[in-house]
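The structure under discussion is supplied below as C-alpha coordinates; questions concerning it will follow.
Note that this complex is displayed minus one protein chain, with the remaining chains in position.
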Amino acid sequence: MFNKELRYSREFEVRFSEVDIMGVVWHGAYPLYLEDAREGWGHQYGLCYDDFLRNKVYAPIVDMDIRYHRPIFYTTKPRIDITYQYTPAAKIIFDYEIRDTADDALLTSARTIQAFTDQSYELILENPEFYLRWKEIQGLY
Amino acid sequence: MFNKELRYSREFEVRFSEVDIMGVVWHGAYPLYLEDAREGWGHQYGLCYDDFLRNKVYAPIVDMDIRYHRPIFYTTKPRIDITYQYTPAAKIIFDYEIRDTADDALLTSARTIQAFTDQSYELILENPEFYLRWKEIQGLY
Amino acid sequence: MFNKELRYSREFEVRFSEVDIMGVVWHGAYPLYLEDAREGWGHQYGLCYDDFLRNKVYAPIVDMDIRYHRPIFYTTKPRIDITYQYTPAAKIIFDYEIRDTADDALLTSARTIQAFTDQSYELILENPEFYLRWKEIQGLY
Partner (left out) sequence: MFNKELRYSREFEVRFSEVDIMGVVWHGAYPLYLEDAREGWGHQYGLCYDDFLRNKVYAPIVDMDIRYHRPIFYTTKPRIDITYQYTPAAKIIFDYEIRDTADDALLTSARTIQAFTDQSYELILENPEFYLRWKEIQGLY
(Lines give C-alpha, C1' and ligand atoms only; values in the text may rest on other atoms or scores of the structure.)
Protein backbone atom coordinates (compact mmCIF):
# COMPACT_ATOMS: atom_id res chain seq x y z
CA MET A 1 0.00 0.00 0.00
CA PHE A 2 1.27 3.43 -0.79
CA ASN A 3 0.19 6.98 -0.33
CA LYS A 4 -1.04 9.02 -3.25
CA GLU A 5 1.09 11.99 -4.11
CA LEU A 6 -0.30 15.37 -3.05
CA ARG A 7 1.28 17.74 -5.50
CA TYR A 8 0.56 21.29 -6.55
CA SER A 9 2.14 23.15 -9.43
CA ARG A 10 2.17 26.79 -10.31
CA GLU A 11 3.87 28.81 -13.01
CA PHE A 12 4.93 32.17 -11.68
CA GLU A 13 6.39 35.50 -12.72
CA VAL A 14 9.78 36.76 -11.66
CA ARG A 15 9.40 40.20 -10.14
CA PHE A 16 11.74 42.97 -11.22
CA SER A 17 12.61 43.66 -7.61
CA GLU A 18 13.68 40.05 -7.01
CA VAL A 19 16.49 40.26 -9.56
CA ASP A 20 19.85 41.39 -8.23
CA ILE A 21 22.71 43.36 -9.67
CA MET A 22 24.02 40.22 -11.40
CA GLY A 23 20.77 39.80 -13.31
CA VAL A 24 19.52 36.77 -11.40
CA VAL A 25 16.93 36.28 -8.70
CA TRP A 26 18.61 36.94 -5.35
CA HIS A 27 18.85 33.66 -3.41
CA GLY A 28 17.01 35.20 -0.44
CA ALA A 29 13.86 35.72 -2.52
CA TYR A 30 13.26 31.97 -2.87
CA PRO A 31 11.64 31.45 0.57
CA LEU A 32 8.80 33.58 -0.80
CA TYR A 33 8.42 31.24 -3.79
CA LEU A 34 8.26 28.27 -1.42
CA GLU A 35 5.70 30.03 0.77
CA ASP A 36 3.49 30.95 -2.19
CA ALA A 37 3.67 27.29 -3.24
CA ARG A 38 2.65 26.13 0.27
CA GLU A 39 -0.30 28.53 0.20
CA GLY A 40 -1.41 27.24 -3.21
CA TRP A 41 -1.00 23.66 -2.05
CA GLY A 42 -2.97 24.46 1.11
CA HIS A 43 -5.89 25.83 -0.89
CA GLN A 44 -5.89 22.84 -3.22
CA TYR A 45 -5.81 20.23 -0.48
CA GLY A 46 -7.84 22.00 2.17
CA LEU A 47 -5.17 22.58 4.80
CA CYS A 48 -4.59 26.29 5.33
CA TYR A 49 -3.09 28.63 7.89
CA ASP A 50 -6.62 29.39 9.08
CA ASP A 51 -7.22 25.73 9.97
CA PHE A 52 -4.19 25.81 12.21
CA LEU A 53 -5.17 29.13 13.77
CA ARG A 54 -8.69 27.90 14.50
CA ASN A 55 -7.21 24.93 16.33
CA LYS A 56 -4.73 27.14 18.19
CA VAL A 57 -1.78 25.44 16.58
CA TYR A 58 1.19 27.00 14.83
CA ALA A 59 3.25 25.11 12.26
CA PRO A 60 6.49 27.07 12.09
CA ILE A 61 9.23 26.17 9.65
CA VAL A 62 11.97 24.35 11.61
CA ASP A 63 14.19 23.50 8.66
CA MET A 64 14.56 25.00 5.20
CA ASP A 65 17.10 23.66 2.73
CA ILE A 66 17.40 25.20 -0.73
CA ARG A 67 19.73 23.92 -3.42
CA TYR A 68 20.29 26.40 -6.22
CA HIS A 69 21.30 24.36 -9.26
CA ARG A 70 20.88 27.01 -11.90
CA PRO A 71 19.99 30.69 -11.69
CA ILE A 72 16.55 32.15 -12.38
CA PHE A 73 16.75 35.15 -14.71
CA TYR A 74 14.27 38.00 -15.09
CA THR A 75 13.20 36.44 -18.40
CA THR A 76 12.82 32.92 -17.04
CA LYS A 77 9.29 31.53 -16.89
CA PRO A 78 9.57 29.21 -13.90
CA ARG A 79 7.21 26.56 -12.59
CA ILE A 80 7.28 25.34 -9.00
CA ASP A 81 6.09 21.87 -8.02
CA ILE A 82 5.47 21.22 -4.35
CA THR A 83 4.91 17.69 -3.11
CA TYR A 84 3.77 16.67 0.37
CA GLN A 85 6.08 14.02 1.84
CA TYR A 86 4.32 11.54 4.08
CA THR A 87 5.65 10.96 7.55
CA PRO A 88 3.97 9.53 10.66
CA ALA A 89 5.97 11.93 12.84
CA ALA A 90 4.46 15.20 14.08
CA LYS A 91 5.90 17.21 11.20
CA ILE A 92 4.88 18.55 7.81
CA ILE A 93 7.44 17.91 5.09
CA PHE A 94 7.34 19.41 1.61
CA ASP A 95 9.71 18.90 -1.29
CA TYR A 96 9.89 21.52 -4.01
CA GLU A 97 11.30 21.71 -7.51
CA ILE A 98 11.52 24.84 -9.60
CA ARG A 99 11.85 24.13 -13.30
CA ASP A 100 12.28 26.30 -16.36
CA THR A 101 9.10 25.85 -18.40
CA ALA A 102 11.13 26.45 -21.57
CA ASP A 103 13.02 23.15 -21.33
CA ASP A 104 11.94 21.59 -18.03
CA ALA A 105 15.50 22.08 -16.70
CA LEU A 106 15.69 21.67 -12.94
CA LEU A 107 16.67 25.06 -11.48
CA THR A 108 16.12 24.58 -7.76
CA SER A 109 15.39 21.79 -5.28
CA ALA A 110 14.21 22.50 -1.76
CA ARG A 111 12.73 20.95 1.33
CA THR A 112 10.92 22.52 4.25
CA ILE A 113 10.01 20.84 7.50
CA GLN A 114 7.38 22.26 9.83
CA ALA A 115 6.75 21.19 13.40
CA PHE A 116 3.64 21.80 15.47
CA THR A 117 3.62 24.18 18.40
CA ASP A 118 1.03 25.78 20.61
CA GLN A 119 0.62 29.53 20.64
CA SER A 120 3.43 29.89 23.19
CA TYR A 121 5.77 28.19 20.74
CA GLU A 122 6.03 25.05 22.85
CA LEU A 123 6.55 22.00 20.69
CA ILE A 124 3.59 19.65 20.28
CA LEU A 125 4.88 16.11 19.98
CA GLU A 126 1.81 14.35 18.63
CA ASN A 127 -0.04 15.08 15.47
CA PRO A 128 -2.95 17.44 16.26
CA GLU A 129 -6.44 15.96 15.93
CA PHE A 130 -7.55 18.18 13.07
CA TYR A 131 -4.42 17.26 11.14
CA LEU A 132 -5.01 13.53 11.65
CA ARG A 133 -8.56 14.01 10.38
CA TRP A 134 -7.25 15.83 7.32
CA LYS A 135 -4.84 12.96 6.68
CA GLU A 136 -7.71 10.48 6.84
CA ILE A 137 -9.79 12.51 4.42
CA GLN A 138 -6.84 12.52 2.04
CA GLY A 139 -6.48 8.76 2.36
CA LEU A 140 -3.04 8.98 3.90
CA TYR A 141 -1.85 6.32 6.32
CA MET B 1 48.56 21.23 11.76
CA PHE B 2 45.20 22.85 11.78
CA ASN B 3 43.59 25.93 10.36
CA LYS B 4 42.77 28.88 12.58
CA GLU B 5 39.12 29.70 12.87
CA LEU B 6 37.97 32.72 10.88
CA ARG B 7 34.97 33.90 12.81
CA TYR B 8 32.97 37.10 12.87
CA SER B 9 30.26 38.04 15.33
CA ARG B 10 27.70 40.76 15.29
CA GLU B 11 24.85 41.70 17.54
CA PHE B 12 21.91 42.98 15.54
CA GLU B 13 18.48 44.54 15.86
CA VAL B 14 15.27 42.85 14.85
CA ARG B 15 13.36 45.10 12.51
CA PHE B 16 9.67 45.73 13.11
CA SER B 17 8.93 44.70 9.54
CA GLU B 18 10.66 41.33 9.95
CA VAL B 19 8.22 40.22 12.64
CA ASP B 20 5.12 38.41 11.42
CA ILE B 21 1.55 38.21 12.63
CA MET B 22 2.56 35.56 15.20
CA GLY B 23 5.05 37.96 16.77
CA VAL B 24 8.20 36.21 15.59
CA VAL B 25 10.68 36.94 12.85
CA TRP B 26 9.34 35.44 9.61
CA HIS B 27 11.58 32.52 8.58
CA GLY B 28 12.17 34.08 5.16
CA ALA B 29 13.91 37.09 6.71
CA TYR B 30 16.85 34.99 7.94
CA PRO B 31 18.73 34.87 4.59
CA LEU B 32 19.23 38.61 5.10
CA TYR B 33 20.78 37.98 8.52
CA LEU B 34 23.14 35.45 6.96
CA GLU B 35 24.03 37.84 4.16
CA ASP B 36 24.72 40.71 6.57
CA ALA B 37 26.97 38.32 8.50
CA ARG B 38 28.85 37.34 5.32
CA GLU B 39 29.36 41.01 4.49
CA GLY B 40 30.71 41.72 7.98
CA TRP B 41 32.97 38.66 7.81
CA GLY B 42 34.17 39.78 4.36
CA HIS B 43 35.17 43.20 5.66
CA GLN B 44 36.95 41.72 8.67
CA TYR B 45 38.94 39.15 6.67
CA GLY B 46 39.48 41.13 3.48
CA LEU B 47 37.41 39.07 1.06
CA CYS B 48 34.52 41.10 -0.31
CA TYR B 49 32.08 41.10 -3.20
CA ASP B 50 34.26 43.71 -4.90
CA ASP B 51 37.27 41.36 -4.91
CA PHE B 52 35.24 38.80 -6.78
CA LEU B 53 33.85 41.37 -9.22
CA ARG B 54 37.31 42.73 -9.94
CA ASN B 55 38.44 39.23 -10.83
CA LYS B 56 35.33 38.62 -12.94
CA VAL B 57 34.17 35.84 -10.68
CA TYR B 58 30.78 35.32 -9.08
CA ALA B 59 30.30 33.27 -5.93
CA PRO B 60 26.60 32.48 -5.95
CA ILE B 61 24.97 30.58 -3.11
CA VAL B 62 24.38 26.98 -4.26
CA ASP B 63 23.07 25.62 -0.98
CA MET B 64 21.41 27.29 2.01
CA ASP B 65 20.22 25.25 4.97
CA ILE B 66 18.64 26.96 7.95
CA ARG B 67 17.52 25.18 11.09
CA TYR B 68 15.16 27.22 13.23
CA HIS B 69 15.51 25.87 16.77
CA ARG B 70 13.75 28.67 18.63
CA PRO B 71 11.93 31.75 17.41
CA ILE B 72 13.37 35.25 17.38
CA PHE B 73 10.98 37.78 18.90
CA TYR B 74 10.83 41.54 18.31
CA THR B 75 12.33 42.01 21.77
CA THR B 76 15.13 39.47 21.31
CA LYS B 77 18.66 40.86 21.15
CA PRO B 78 20.32 38.31 18.87
CA ARG B 79 23.96 37.75 18.03
CA ILE B 80 25.08 35.97 14.89
CA ASP B 81 28.40 34.12 14.70
CA ILE B 82 29.67 33.17 11.25
CA THR B 83 32.59 30.81 10.87
CA TYR B 84 34.46 30.01 7.66
CA GLN B 85 34.72 26.25 7.11
CA TYR B 86 37.91 25.18 5.44
CA THR B 87 37.67 23.02 2.31
CA PRO B 88 40.18 22.41 -0.49
CA ALA B 89 37.32 22.17 -2.98
CA ALA B 90 36.32 25.15 -5.11
CA LYS B 91 33.61 26.25 -2.71
CA ILE B 92 33.12 28.71 0.13
CA ILE B 93 31.40 27.22 3.16
CA PHE B 94 30.12 29.19 6.14
CA ASP B 95 28.44 27.95 9.28
CA TYR B 96 26.26 30.32 11.29
CA GLU B 97 24.77 30.36 14.74
CA ILE B 98 22.28 32.90 16.00
CA ARG B 99 22.15 33.11 19.78
CA ASP B 100 20.06 35.09 22.24
CA THR B 101 22.48 37.44 24.00
CA ALA B 102 20.29 37.26 27.11
CA ASP B 103 21.17 33.65 27.88
CA ASP B 104 23.31 32.47 24.96
CA ALA B 105 20.54 30.08 23.92
CA LEU B 106 21.04 28.72 20.41
CA LEU B 107 18.18 30.05 18.28
CA THR B 108 19.28 29.16 14.76
CA SER B 109 21.95 27.10 12.99
CA ALA B 110 22.68 27.50 9.31
CA ARG B 111 25.13 26.67 6.56
CA THR B 112 25.67 28.26 3.18
CA ILE B 113 27.80 26.90 0.37
CA GLN B 114 28.98 29.08 -2.49
CA ALA B 115 30.52 27.90 -5.72
CA PHE B 116 32.59 29.91 -8.16
CA THR B 117 31.26 30.85 -11.58
CA ASP B 118 32.30 33.16 -14.35
CA GLN B 119 30.04 36.03 -15.35
CA SER B 120 28.01 33.75 -17.64
CA TYR B 121 27.22 31.58 -14.64
CA GLU B 122 29.38 28.72 -15.86
CA LEU B 123 30.86 26.79 -12.97
CA ILE B 124 34.57 27.27 -12.29
CA LEU B 125 35.99 24.03 -10.99
CA GLU B 126 39.30 25.21 -9.56
CA ASN B 127 39.84 27.75 -6.86
CA PRO B 128 40.42 31.18 -8.50
CA GLU B 129 43.96 32.60 -8.14
CA PHE B 130 42.97 35.60 -6.06
CA TYR B 131 41.09 33.31 -3.65
CA LEU B 132 44.12 30.99 -3.28
CA ARG B 133 46.27 34.05 -2.52
CA TRP B 134 43.75 35.19 0.11
CA LYS B 135 43.88 31.70 1.69
CA GLU B 136 47.69 31.93 1.83
CA ILE B 137 47.58 35.33 3.46
CA GLN B 138 45.15 33.91 6.05
CA GLY B 139 47.48 31.01 6.70
CA LEU B 140 44.99 28.44 5.50
CA TYR B 141 46.18 25.22 3.92
CA MET C 1 -11.11 65.95 -27.45
CA PHE C 2 -10.03 63.85 -24.57
CA ASN C 3 -7.77 60.88 -23.97
CA LYS C 4 -9.21 57.48 -23.29
CA GLU C 5 -8.45 56.03 -19.92
CA LEU C 6 -5.78 53.33 -19.84
CA ARG C 7 -6.66 51.34 -16.80
CA TYR C 8 -5.71 47.89 -15.51
CA SER C 9 -7.23 46.09 -12.58
CA ARG C 10 -6.10 43.07 -10.67
CA GLU C 11 -7.38 41.27 -7.63
CA PHE C 12 -4.51 39.98 -5.54
CA GLU C 13 -3.70 37.87 -2.51
CA VAL C 14 -2.19 39.21 0.67
CA ARG C 15 0.91 37.19 1.50
CA PHE C 16 1.37 35.90 5.04
CA SER C 17 4.82 37.49 5.17
CA GLU C 18 3.44 40.94 4.29
CA VAL C 19 1.31 41.10 7.43
CA ASP C 20 2.99 42.61 10.49
CA ILE C 21 2.74 42.02 14.20
CA MET C 22 -0.40 44.20 14.34
CA GLY C 23 -2.17 41.97 11.85
CA VAL C 24 -2.12 44.38 8.92
CA VAL C 25 -0.02 44.61 5.79
CA TRP C 26 3.16 46.51 6.65
CA HIS C 27 3.12 49.89 4.88
CA GLY C 28 6.49 49.15 3.25
CA ALA C 29 5.03 46.21 1.33
CA TYR C 30 2.79 48.43 -0.79
CA PRO C 31 5.47 49.52 -3.31
CA LEU C 32 5.46 45.88 -4.41
CA TYR C 33 1.69 46.04 -5.02
CA LEU C 34 2.19 49.17 -7.11
CA GLU C 35 5.01 47.54 -9.05
CA ASP C 36 2.99 44.40 -9.76
CA ALA C 37 0.20 46.68 -11.00
CA ARG C 38 2.59 48.54 -13.28
CA GLU C 39 3.84 45.24 -14.71
CA GLY C 40 0.26 44.07 -15.36
CA TRP C 41 -0.62 47.41 -16.93
CA GLY C 42 2.54 47.21 -19.07
CA HIS C 43 1.58 43.80 -20.44
CA GLN C 44 -1.97 44.92 -21.14
CA TYR C 45 -0.97 48.09 -22.98
CA GLY C 46 2.24 46.93 -24.60
CA LEU C 47 4.74 49.07 -22.75
CA CYS C 48 7.11 46.92 -20.71
CA TYR C 49 10.49 47.15 -19.04
CA ASP C 50 11.96 45.29 -22.02
CA ASP C 51 10.84 48.03 -24.42
CA PHE C 52 12.76 50.55 -22.37
CA LEU C 53 15.83 48.33 -22.11
CA ARG C 54 15.85 47.74 -25.85
CA ASN C 55 15.86 51.47 -26.41
CA LYS C 56 18.57 51.99 -23.80
CA VAL C 57 16.26 54.05 -21.63
CA TYR C 58 15.52 53.70 -17.94
CA ALA C 59 12.32 54.99 -16.38
CA PRO C 60 13.16 55.19 -12.68
CA ILE C 61 10.55 56.18 -10.12
CA VAL C 62 11.24 59.81 -9.09
CA ASP C 63 8.23 60.26 -6.85
CA MET C 64 6.05 57.80 -4.94
CA ASP C 65 3.21 59.00 -2.74
CA ILE C 66 1.05 56.48 -0.89
CA ARG C 67 -1.96 57.41 1.22
CA TYR C 68 -3.07 54.64 3.54
CA HIS C 69 -6.74 55.27 4.27
CA ARG C 70 -7.63 51.95 5.79
CA PRO C 71 -5.51 48.92 6.65
CA ILE C 72 -5.31 45.75 4.57
CA PHE C 73 -5.74 42.63 6.70
CA TYR C 74 -4.55 39.10 5.95
CA THR C 75 -8.15 38.18 5.19
CA THR C 76 -8.83 41.15 2.93
CA LYS C 77 -9.36 40.39 -0.75
CA PRO C 78 -8.03 43.57 -2.34
CA ARG C 79 -8.23 44.84 -5.89
CA ILE C 80 -5.80 47.37 -7.31
CA ASP C 81 -6.74 49.72 -10.15
CA ILE C 82 -3.92 51.51 -11.94
CA THR C 83 -4.68 54.34 -14.33
CA TYR C 84 -2.24 56.04 -16.67
CA GLN C 85 -2.37 59.82 -16.28
CA TYR C 86 -1.74 61.69 -19.49
CA THR C 87 0.94 64.39 -19.53
CA PRO C 88 2.87 65.92 -22.45
CA ALA C 89 5.95 66.20 -20.21
CA ALA C 90 8.72 63.61 -20.31
CA LYS C 91 7.27 61.63 -17.43
CA ILE C 92 5.09 58.59 -16.81
CA ILE C 93 2.40 59.18 -14.20
CA PHE C 94 0.21 56.49 -12.71
CA ASP C 95 -2.57 56.79 -10.15
CA TYR C 96 -3.55 53.75 -8.11
CA GLU C 97 -6.47 52.79 -5.93
CA ILE C 98 -6.64 49.68 -3.77
CA ARG C 99 -10.17 48.70 -2.84
CA ASP C 100 -11.68 45.98 -0.68
CA THR C 101 -13.60 43.72 -3.07
CA ALA C 102 -16.03 42.93 -0.24
CA ASP C 103 -17.56 46.40 -0.20
CA ASP C 104 -15.53 48.44 -2.67
CA ALA C 105 -14.19 50.56 0.21
CA LEU C 106 -11.18 52.65 -0.78
CA LEU C 107 -8.22 51.35 1.21
CA THR C 108 -5.28 53.09 -0.43
CA SER C 109 -4.58 55.85 -2.97
CA ALA C 110 -1.20 56.30 -4.57
CA ARG C 111 0.67 58.05 -7.34
CA THR C 112 4.00 57.27 -8.93
CA ILE C 113 5.93 59.48 -11.31
CA GLN C 114 8.70 58.11 -13.50
CA ALA C 115 11.21 60.16 -15.46
CA PHE C 116 13.33 59.05 -18.38
CA THR C 117 17.08 58.60 -18.07
CA ASP C 118 19.83 57.10 -20.14
CA GLN C 119 21.81 54.17 -18.78
CA SER C 120 24.14 56.53 -16.90
CA TYR C 121 21.13 57.88 -15.04
CA GLU C 122 21.31 61.23 -16.80
CA LEU C 123 17.87 62.75 -17.18
CA ILE C 124 16.35 62.72 -20.67
CA LEU C 125 14.24 65.82 -21.09
CA GLU C 126 12.21 64.89 -24.15
CA ASN C 127 9.91 61.97 -24.58
CA PRO C 128 11.85 59.09 -26.18
CA GLU C 129 10.85 58.20 -29.75
CA PHE C 130 9.56 54.70 -28.94
CA TYR C 131 7.39 56.16 -26.17
CA LEU C 132 5.91 58.78 -28.51
CA ARG C 133 5.11 56.01 -31.01
CA TRP C 134 3.44 54.01 -28.25
CA LYS C 135 1.36 57.07 -27.33
CA GLU C 136 0.28 57.42 -30.97
CA ILE C 137 -0.73 53.77 -31.18
CA GLN C 138 -2.79 54.24 -28.03
CA GLY C 139 -4.46 57.28 -29.55
CA LEU C 140 -3.11 59.63 -26.89
CA TYR C 141 -2.47 63.25 -27.73
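So that you can tell them apart, the chains are marked A, B and C in the order they are listed, and the count of residues begins at 1 in each.
In the analysis below, a residue touches a chain if its C-beta (ideal position, glycine included) is under 8 Å from a C-beta of that chain, and two chains touch if they have at least 3 such contacts.
Keep in mind it's a predicted model, so treat the numbers as computed, not measured.
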{"item": "Contact partner of the left-out chain, one of C:Y58, C:Y74, C:F116 or C:Y131", "value": "C:Y58"}
{"item": "In subunit A, positions touching the absent partner", "value": "16-17, 19-21, 23, 26, 28, 74"}
{"item": "Residue ranges of subunit C at the interface with the undisplayed chain", "value": "22, 24, 27-28, 31-32, 35, 58, 60-71, 119, 121"}
{"item": "Interface residues of subunit B (partner: the chain not displayed)", "value": "13, 15-17, 32, 35-36, 39, 49"}
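By definition in this document, only the chains that are shown with their structure count from here on.
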{"item": "Subunit B and subunit C: spacing of chain centres that average the CA atoms, whole Å", "value": "36"}
{"item": "Whole-Å gap between the CA centroids of subunit A and subunit B", "value": "24"}
{"item": "Rounded Å distance between subunit A and subunit C, as computed from the means of their C-alpha atoms", "value": "30"}
{"item": "Residues of subunit B touching at least two other chains", "value": "28"}
